[in-house]
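I'd like to ask some things about the structure below.
Excluded from the complex is one protein chain; the other protein chains are retained at their positions.
As written, the chain order gives the labels A and B, with residue 1 at the start of each chain.
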Amino acid sequence: MKAPSFAYAKPRSLEEAFVLLRRTEDAKVLAGGQTLLATLNMRLSSPAVLVDITGVPGLDGIAVRGSVLRIGALTRHREIERSPEVAEHAPLLAAAAPHIAHVAIRNVGTIGGSLAHADPAAEWPACCVALDAEIVVAARAGERRVRAREFFKDLFDTALAPGELIAAVEFPLLGAAYRSAFLELARRHGDYAMIGVAAVAKPAAGALADVRLAFLGAGTTPVLACGAMAAAEGKKPSPEVIAAVQRALAQDLAPIGDLNAAPATKLHLARVLSGRALAQLAA
Amino acid sequence: MDATIQTTITVNGAAVTRTVPARQHLIDFLRETLGLTGSHVGCEHGVCGACTIRVDGEIVRGCLMLAVQAHGRRVDTIEGMSDSGELAELQRSFHEHNALQCGFCTPGMLLAAHDLVRTKPQATRAEIREYMAGNYCRCTGYHAIVDAVEEVLALRGGKP
Partner (left out) sequence: MNARAELPLHAPGTQVDKGYIGQSVPRPNAKRLLQGRGAFVDDLRFPRLAHVVYFRSPYAHAKVKKLDLTKAARQPGVIACFDGRAVAEYCTPWVAVLGHLKGIKSAAQYAIAIERACWQGEAVAAIVAETREQGEDALAHVVAEWEELPVVTDMDDALAGRTVIHPDLGDNICFKREFDTGGVDDAFAGADVVVEETYVFGRHTGVCLEPRAILADYNAAEHSLTVYHSTQAPNMMQDIFSRHLGIPEGNVRVVCKDVGGSYGIKVHVYADEMATAAISVMLRRPVKFVADRLESFLTDIHAREHKAKIRLACTKAGEILAFDLDDLTAIGPYSVYPRTSGIEGNQVVNLTGGPYKHQKYRAKMHVVFTNKNVTCQYRAVGHPIAVALTEGIVDLAAAKIGMDPAEFRRRNLIADDAYPYTFPSGIKFEKLSHHQCLERLLALMDYEKLRAEQAALRRRGVQRGIGLAAMIEVTNPSPAFYGVGGARISAQDGATLRLEPTGMVTVLCSVTEQGQGTDGILAQIAASALGVTMEKVRVITGDTAVTPYGGGTWASRGAGIGGEAVLQAARALRSNILDVAAVVLEMDKAELDIVGNEVVNRLSLESKLALAEVGRIAYFRPDTLPLKFQSELTVTRHYTPREYGFTFTNGIQASYVEVDPDTGFVKLLKHWCVEDCGTVINPMLVDEQIRGGVVQGIGAALFEECVYDAAGQLLNGTLADYLVPMSGEMPDIVCAHVETPTKQSQLGAKGAGEAGTAGAPGAVMNAINDALAPLGARVTAQPFTPERILQALGKV
């Protein structure tokens, strides 16, 4: 399938990018293109112009800045996977990265693209929610920040206004006391998750504090399972606690059925993963 | 902002300048414009891996990259990497293990295997399977491919 015809522009600055996006009806942002180009090849969309933002400076890089780890929007998945800073300060991301498709895709796809696309079965949105990250949004009017937990609105729908770009993601530095676990069930390695959980907590004397459980593949957005988290908070993940966590998930999650699994199956799998994640955090 | 863009790409070491339709993906550019038909099209949705080529030293899906995005960059294909000898060990091992049958997946498979040998020189059999899991082969069932890659890793003594 060949893509329909479109024009192409590669701005050299954010200002130029904003002008292009504002000027053209039906422009689409091209970063890594691993989702967009597949969509275009299948003629599922027909934009008039692709605005390639990979030439815009200041949108890349992985660095600790004060109390956050800042990852630029144009950072490739593979860079995150291999980054020593990520391994040290946000090991959840390092654990999640190998689940993203395959190496050839990870070499090109970007974290900004993944977050802007907002597929609920993708790895980065759930990780951002679990880590309570902040999305740094670049707009003509200036920069603004949106908490990841408020960024994902609906299926493929985010808090980005038309013409806005993600500039970076900032992850609070949690410190060495925190542990993380990323568990995903996919039919084949690299497939979109049937269900997955990004789990973070601070173990203290066998109990888990500041528990975060963010599910992927469990709704129209990544879901922070607050009821399940409350059931686990401050406790050792004993069989009784895990059972309570699993019961609570029925209220937290509204999975959407697909070819792989009905909603009830996904809820069941989410329960299984929650138990395994908590056990892993406490181990 | 144009529908066709003048683009210069270094392909297998030689700079090539063409006016390219913005919508043309890199594999179609290589195959149709340059006649380098060794890279194959299997799905055009980035899943099968038949289009795996190397851009600036990293493997990519050629069907998910526009030719214009390769402007100013270095592209290596199966033809160039064969002539340079970089793939010789893998090609010999693939040949001896019959790690190919129809050959359609083979260029992409070799590119992926080469990347594994470079980045994971001590990969276990399970890790080889995981690394190669982005390249579809219908003919071999993968066992011989894993054997061939494992043999090359062993011959190289775990060095990249």
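What we mean here is this: contacts are C-beta pairs under 8 Å (C-beta built on N, C-alpha and C of every residue); 3 or more make two chains touch, one makes a residue touch a chain.
This one's a predicted model, so the numbers in the text were calculated from it and none came from an experiment.
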* To do: Check each of A:185, A:232 or A:248 against the chain that is not shown and name the one that touches it.
  => A:185
* Structure fact -> Across the whole complex, the chain not displayed is touched by subunit A residues 1-2, 4-5, 42-43, 185, 187-192, 194, 259-262, 264-265, 268-269, 272
* **Residues of subunit B in contact with the chain not shown** => 21, 23-24, 31, 35-45, 47-48, 50, 77-79, 82, 87, 91, 94-98, 100-107, 110, 125, 128-130, 132-147
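Basically, only the chains that are shown with their structure count from here on.
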* Centre to centre, by mean C-alpha position, how many angstrom separate subunit A and subunit B? -> 28
* Asked: Which part of subunit B faces subunit A closely enough to touch in the complex?
  -> 1-3, 5, 21-23, 25, 28, 44-46, 49, 52, 58-61, 63-66, 68-69, 112, 115, 130-131, 133-134
* Contact residues on subunit A for subunit B in the complex? -> 1-9, 20, 24, 30, 33-34, 37-38, 40-42, 49-50, 52, 54, 78, 98, 101-105, 107-108, 188-190
